[in-house]
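Just one protein chain is left out here, and the rest sit where they should.
Going by the order they are written in, the chains are A and B; count residues from 1 in each one.
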Amino acid sequence: MKYLFPILAILTGILLWYALSIALNPVIHVGGITLQGAPTEQTMGNVQRIFYYHVPSAWTAFILFFINFGASIYYLIKRCPTADIVALVCAEVGVVFCTVVLVTGPIWARPVWGIWWTWDMRLTSTLVLWLIYVSYLFLRRFSSSGQTPVLAAALAVLGALCVPFVYFSIWFFRTQHPQPVMGGGGSIDPRMLHVLLINWLAFSCFAFLVCWSRFRLEKLQREVDEAHAMRSLMDEPGQSPPMAKASIGKSGSAK
Amino acid sequence: MTGNPYLFAAYAATWIIHIAYLSTIVSRYRRVKREIEELKK
Partner (left out) sequence: MNSTTTISASSAKGKTVSGITRATLLKDLRLEWRSKDAINSMLFFSLLVVVVFSFSFDPTAEESRQIAGGLVWVAFLFASVVALNQTWARELRNQVLDAYRVSPAPPNSLFMAKSLGNFVFVVVLEMLMTPLFIAFYRLRSIGPAWQLLLVAALGTWALVVNGTFFAAMSIRTRSREIMLPLLLFPISIPAILAMVQATTAILNGEGARFWIVLLVTYDLVFTTSCLLLFETVLNAE
């Protein structure tokens, strides 16, 4: 299944292109077929179309952080290195998607309300989530490699436990100090929902592929680090130890 | 495209962020490949 990744990449690319087209245009024509896209919003106009990138990115980030939580718990119980890599990968990619949310949010808020930042519940919670997981990534970078998986897993568990508190406290804070609500409350036009879900599907596939690449990179990197460590242990600068050669050979062809 | 600069900025920013992250993955991948070649010697 060597071609699985490129095939999935091409399919995801097509899906993303389709999702982008229907997000930007009320109607698109593909070949002879006319497809329904997102209608223009009444009050906000075309700027509202940012919604189709802003919200799916948020949902994708939340899912990734949830997987990080699960992988961290699994690691604490079973001490499985793969779980540790999954946790790292999901946190990193989750932070990337979170960054997208935090950048598109103000870009949306500015033309609509004239201010760059609103203490809107989604935006504020996403900011705190971003801070928690960036601190997780800092811990991973700054701790020595033997203990990193355990410490990081413990932090991930505490961070995930914090999430409900973040939501409750900011929800109450906002009801005391009402702020503009982004994305509009209440029911959503079914055509908009359709476009939103397609974009979410596209970004989820994209996130999956990015995680997969990052996972393979991390596995490779760890094998190389192990080989380096073994070589310095064996203290033979000219020759790499046979065990290390075999493992690199394996990972080299497993591409 | 409907000519709204903020809309364009938001979509562009999204893809710039994703492409930036992907390029870090690619460059680290190249570096690991180089390290593997060196180890094989």
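Observations
Methods note: a residue touches a chain if its C-beta (ideal position, glycine included) is under 8 Å from a C-beta of that chain, and two chains touch if they have at least 3 such contacts.
Everything numeric in this text was worked out from a predicted model, so none of it was measured.
The hidden chain, counted over the whole complex, makes contact with A. Of the candidate positions A:85, A:166, A:192 or A:205, contact with the hidden chain is made by A:166. Considering the full assembly, A:157 is the residue among A:112, A:157, A:209 or A:230 that touches the omitted chain. Here one chain is not drawn; of A:76, A:121, A:209 or A:234, the residue touching it is A:76.
Seen across the whole complex, the unshown chain contacts subunit A at 76, 128, 131-132, 134-135, 138-139, 142-144, 146-147, 150-151, 154-155, 157-159, 161-162, 165-166, 168-170, 172-173, 176.
We adopt the following convention: only the chains that are shown with their structure count from here on.
Taking the mean of the C-alpha atoms as each chain's centre, subunit A and subunit B sit 14 Å apart. Of all the residues in subunit B, the ones that touch subunit A in their complex are 1-4, 6-7, 9-11, 13-14, 17-18, 21-22, 25, 28-29, 32, 35-36, 39-41. Across the interface of their complex, subunit B is touched by residues 20, 24, 45-47, 49-50, 53-54, 57, 93, 96, 99-100, 103-104, 107-108, 110-111, 206, 210, 213-214, 217, 220-221, 224, 227-228, 231, 240, 244-245, 248, 252 of subunit A.
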